[in-house]
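Structure first, then comments.
Excluded from the complex is one protein chain; the other protein chains are retained at their positions.
Showing subunit A:
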Amino acid sequence: MATAKSNVAARIMISPAVLLLLAWMLIPLSMTLYFSFLSYNLLSPGMERWIGFLNYEYFLTDPAFFSALTNTLILVLGVLIVTTIGGTLLALLLDQPIWGQGIVRILVIAPFFVMPTVSALVWKNMFMNPVNGLFAYVAKSVGLPPFDFLAQAPMLSITGMVAWQWLPFATLILLTALQSLDREQLEAAEMDGAGPFSRFFHIILPHMARAITVVILIQTIFLLSTFAAILVTTNGGPGYASTNITYLVYSQSLLQFDVGGGSAGGVVAVIIANIVAIFLMRMIGKNLEA
């Protein structure tokens, strides 16, 4: 297989795909970079001009930027904590032999198949609505005033919705990891005098470390760009209380028609994502080594 000829052939065969992917990434990226240095507003077409780093300056000094950055981190961290801990516990439960195991597992996985917009709308209108929602009904039935989730605690509510959506993903990955654990190791630990908690912390959790790392990395990538859940519930409000970086870029370029500012925001978002990625790999990347 690995002769010089076959290597050359492999490179030639693979090159169209690589070139296509490269163009697909490079063209949008370079256009975004280019736009981010222009004064480019859709309301005044034909007036584009080079303004250097002014867009970046405006974006980074915008008071909304820091609240958006904080909100992004809160959302990512909150969802990660809920899904990894909740997913581990659910996986432990689902690993027990129970009657109707197949159906229960499908039910648990179901939320992942619901579109983010749909799930956010269902949460907003059927559960969290202070007049018609189920939570309001429960609160009223025990004599409490209904709580307006999306107005009073917008980040908490959105974190809850997104966590609900991602919990099945974490559960599924962690369950498969749990099932690949050699039963004899658990039995050996039992013989060695380890109780249920010792077995969990010394045997099960280290075994699942790699899967947990994968869950954290994949979820971080998707959670940094959470958008639909915010758009259909709070529109980033009240004020900037639930605006994250993605939503801020959207509002900059499509609500304020400032393509230049939006592009600068997009580049900043890419840089932030890379910083997060570097930190993550430093912290948990060693778990991925064999």
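Here is the rule we use: a contact is a pair of C-beta atoms (placed from the backbone, for glycine too) under 8 Å apart; a residue touches a chain by one contact, two chains touch by 3 or more; residues count from 1.
Definition applied: contacts and distances are computed from a predicted model.
Per its UniProt entry, the chain excluded from the display bears the name "ABC transporter ATP-binding protein", taken from "Acetolactate synthase small subunit", "ABC transporter ATP-binding protein", "Response regulator" or "N-methylglutamate dehydrogenase subunit D". Across the entire complex, the residue among A:92, A:194, A:217 or A:273 in touch with the chain not shown is A:194. Within the complete assembly, residues 182, 184-185, 187-195, 198, 202-203, 206-207, 209 of subunit A touch the chain that is not shown.
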